[in-house]
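Quick one: structure below, then a few questions.
Yeah, one chain of the complex is gone here, protein chain that is, but the others are all in their spots.
Each chain carries a letter (A, B and C) given by its place in the written order, and its residues are counted from 1.
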Amino acid sequence: MKNKFNNEKAYYLYLLIRKSEEKIIDLYSTDKIKSPVHLSIGQEAIAVGVSLALKDEDIIFSNYRGHAHYIAREANLDKMWAELYGKSRGTARGKGGSMHLNDWGKKFMPTSAIVSTAIPQAVGYAFALKYKKQNGIVICYHGDGATEEGVFWESLNFASLHELPIIFICENNKYAIYTHQDKRVKNDPIIERANSFGVKSKKIKFGSTEDYYNVTSECINNINNKSEPYLIECVTTRWKDHVGTGDASDLNYRDMREIDFAIEHDDLINLEKQLSSDVIKKIKLQVDRELENAVNFAEASNFPNKEELYDNVYG
Amino acid sequence: MKNKFNNEKAYYLYLLIRKSEEKIIDLYSTDKIKSPVHLSIGQEAIAVGVSLALKDEDIIFSNYRGHAHYIAREANLDKMWAELYGKSRGTARGKGGSMHLNDWGKKFMPTSAIVSTAIPQAVGYAFALKYKKQNGIVICYHGDGATEEGVFWESLNFASLHELPIIFICENNKYAIYTHQDKRVKNDPIIERANSFGVKSKKIKFGSTEDYYNVTSECINNINNKSEPYLIECVTTRWKDHVGTGDASDLNYRDMREIDFAIEHDDLINLEKQLSSDVIKKIKLQVDRELENAVNFAEASNFPNKEELYDNVYG
Amino acid sequence: MNSIVDKKLINYGEAIYEACYQEMEIDKNVFVYGLGVDDPKGHYGTSKDLHKVYGKNRSFDVPLSEDGLTGIGIGAALAGLRPIYVHQRMDFLLLCMNQLVNMAAKIRYISSGEHSVPIVIRAAVGRSWGQGAQHSQSLQSFFMHVPGIKVIAPTTPHDAKGALIASIRDNNPVVFIEHRMLYNNAGYVPSSLYEVPFGKGRILKEGNDITIVGVSYTVEDSLRASELLKGVGVNAEIIDPISLSPIDYELIRKSVSKTGKLLVVDNGWTTCGFSSEIITDVAINCNNVSCERIGFSETPCPTTPSLENIFYPTPQSIAVKANEMCGGDSKWSPPEQPAKEITSFKGPF
Partner (left out) sequence: MNSIVDKKLINYGEAIYEACYQEMEIDKNVFVYGLGVDDPKGHYGTSKDLHKVYGKNRSFDVPLSEDGLTGIGIGAALAGLRPIYVHQRMDFLLLCMNQLVNMAAKIRYISSGEHSVPIVIRAAVGRSWGQGAQHSQSLQSFFMHVPGIKVIAPTTPHDAKGALIASIRDNNPVVFIEHRMLYNNAGYVPSSLYEVPFGKGRILKEGNDITIVGVSYTVEDSLRASELLKGVGVNAEIIDPISLSPIDYELIRKSVSKTGKLLVVDNGWTTCGFSSEIITDVAINCNNVSCERIGFSETPCPTTPSLENIFYPTPQSIAVKANEMCGGDSKWSPPEQPAKEITSFKGPF
């Protein structure tokens, strides 16, 4: 049964993601983070709303734009930052970096930097849950561009054929790098296509954190009654550049008012409105402290030593 | 503008395909055809109906089950038979065989033995026609199983995005080798899926040759008015084994009454009914003669000599 | 381990079936899937009726979606299952390269050992009777090239069973290469469960004059060549590497240091192929070894028998080359004796 939306926790997670991403922006010029970063700023409501609806047993598949998904899942922030720094106390001892975070303790699976390639794995994991009669559902985050890869449709077909417990969370920020969706597909077809592949789909435009929480909870209830796949298309806005910490406003690849609109409607403001100033203060302090600890943890960690290069090629 | 359906020609082509396939069955035990054959018996009405609606300028992409498509296009029968025999006067001088027929004179493109791999090429050819402002329409034959490959949907997406002049002819014989469609996809979804990918689709169950002629002509008229892709799903029955010349009745992989039903409704009978006995006689003689010539042509041809092995690896 | 066990005379296909059957029996996480695995033919009998024994969820047919189904197997492996994905032809692995190379081979490394991918990819190499350009490719070198993937290509029924068991139990992605022309070869196979380990090759025939290394079906060709070579007094040592990644370099180095001559008979194209890897290792690590390679002709495989026959290495062409390397008469042409499994094959596929 569905629990009440936890506004306080939502605000905390949302803020932690936002501040963490902003911290990356601050530090990026120091070149301490020597790898591409795909920021989630503007898309936090989805990750937070979805994550609040999940149980510990549920499994998360994300992608290279995974910071929000990782933090919203309450995965280890120290290790994430150490990984961004390429340090040996990171989630992959530095071998993965921002594009390949993982935290098995939170069932957050290693992410891929190849678009759409984790989709069938999420389906395969859901297949295994059913095979082993194990509880839990799989959450599979992906972008709008990912739905253009053939493997995406092969995966949906198998998920519907085998009635697997999986929810595809399509974060439709309308762009693949600098290319608008209209240049890649005709008339905004994602949910219609997913439905035709036997995956019940729903679209939410610029939803609030609570909206995403509610629709996810609903799908989970349905799956608990009858195992079958769902897809939630979440129309959202990427505030920053596709990769890196700028906003690419100089490139004129989009109407910047799209972003102004999104910033005005930032759900962080709404979430904050509903909290007392004490609570807000407490949470802000906590977020700052956790983030500071995480950065210090990363700073204080060592780089992996040369011998590690050959570790874990084979198991 | 659409011409009247040519019953006599339809009968001739249909019979030529049927007799040619039956000739293969007769000869197969001699092992003169040293390669896999995927017979079209039972599916002739589609190839004949579609082909009668085409112009010389139109381009055909088929697959390893291509005998009917090739013959219905009135491509060179002698060369086809020489190719089956692996002889140097064959359509590919023996290097292709049954699975890789081609006849550029009839714009019948080389076929592939890898399911679904010619689909994007058909789309690319249609793109080129539009690019060069050239007349013509691309016909792309494929099976039901081919629609399960991701590349199929990538191809449809591109075709609709670029509004290309192409008609996908889906020959749905309900089986991929011995596996029924219901074991591969949920609730018979092909046209619904194609529609969601922006390809206008229509389904015809066990249609007559004239039915396929009419629907193809209709699509061609539409495309001549406005360039965009179409898909016609043709539900049909494969009378023989997936590959080879048997009927696989010993395998019990299907209810053989499906085939009995198809044989009863063989459109060859209906086509014949509408012709005078003289015409029928004349056509039967012609078919037998052409076929005999083709087989003799194959018999009389030589095998390619060793030096040819290295020809045409590069152009 | 399999010292005193009862052995049965069974063929290569039956040996593979037995490995699957027995591993599925002792480990309920093992399952088999792929096009036609549960159809009446059961992929040359290697998976026949397994679904009736172990249930539809442990042996099942699939849609035509090789790319997706590879990823689905990887996902199931990440969840602790041990999938065996069966392909009717190795050519179809070209649809799976992204999942195999970008994902399966990398996941353990990019998670620093937190996860591994115990999946077995079974692929049959096609040959003869007009398989043509797209049903005859043998792409072992692609997978040998990529760190994080293991590759094994057994030749005998004994090794087929033991190598498949080792592959299923291995915690890494394994490409397991079968060959259509080997399925009916018979041999004595222990009824028990046993592993043929990765990284260990085998000397199938000892000899002092020249070392001949084959791979998969060309090991069979090489053995036949060695019979022909006896006729001209050449005593060839025949090595079956079995495991292609990792490779038993030591075994080959030792052999060539004895014979001073190395002929690698590739079951595939030679450029950047298995044969170039073996010769390169010897060139770097051994002194004064004269090396040669033969393999598929550097063309797509033609369908017509007159060209298909000369596309492949044969016992004759191998013997002639080896004899030349041993200083024998280059005009020598041993009797043509086409392999029975090839001449007897009559399709339909």
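As a working rule, a contact is a pair of C-beta atoms (placed from the backbone, for glycine too) under 8 Å apart; a residue touches a chain by one contact, two chains touch by 3 or more.
Since the structure is predicted, the reported quantities are computational estimates derived from the model, not experimental observations.
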item: Where the missing chain makes contact, among the chains that are shown; value: A, B, C
item: Full-complex contact with the absent chain, from A:177, A:256 or A:269; value: A:177
item: Residue, one of C:97, C:203 or C:232, that touches the chain absent here; value: C:97
item: Touching residue (missing chain; options B:7, B:20, B:63 or B:157); value: B:157
item: Residues from subunit B at the interface with the omitted partner, ascending; value: 59, 91-93, 95-96, 100, 102, 104, 109-110, 112, 114, 117-129, 131-132, 150-151, 154-155, 157-158, 161, 311-315
item: Interface with the unshown chain - residue positions in subunit A; value: 31, 34-37, 86-87, 90, 92, 94-100, 112-116, 145-146, 148-150, 176-179, 183-185, 241, 243-246, 251-253, 303-306, 308-310, 313
item: Missing-chain contacts mapped onto subunit C; value: 67, 91, 94-95, 97-98, 101-102, 105-106, 109-110, 132-134, 137, 139, 141-142, 144-148, 245, 269, 271-277, 279-280, 282-284, 288, 291-293, 298-300, 302-303
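Assume only the chains that are shown with their structure count from here on.
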item: Centre-of-Cα separation between subunit C and subunit B, whole angstrom; value: 36
item: Chain centre separation (subunit A, subunit C; CA means) in Å; value: 42
item: Whole-Å gap separating subunit A and subunit B, where each centre is the average of the chain's CA atoms; value: 46
item: Residue list for subunit B, restricted to those that touch at least two other chains; value: 148-150, 184-185
item: Numbers and ranges of subunit C residues touching at least 2 other chains; value: 62-63, 65, 67-68
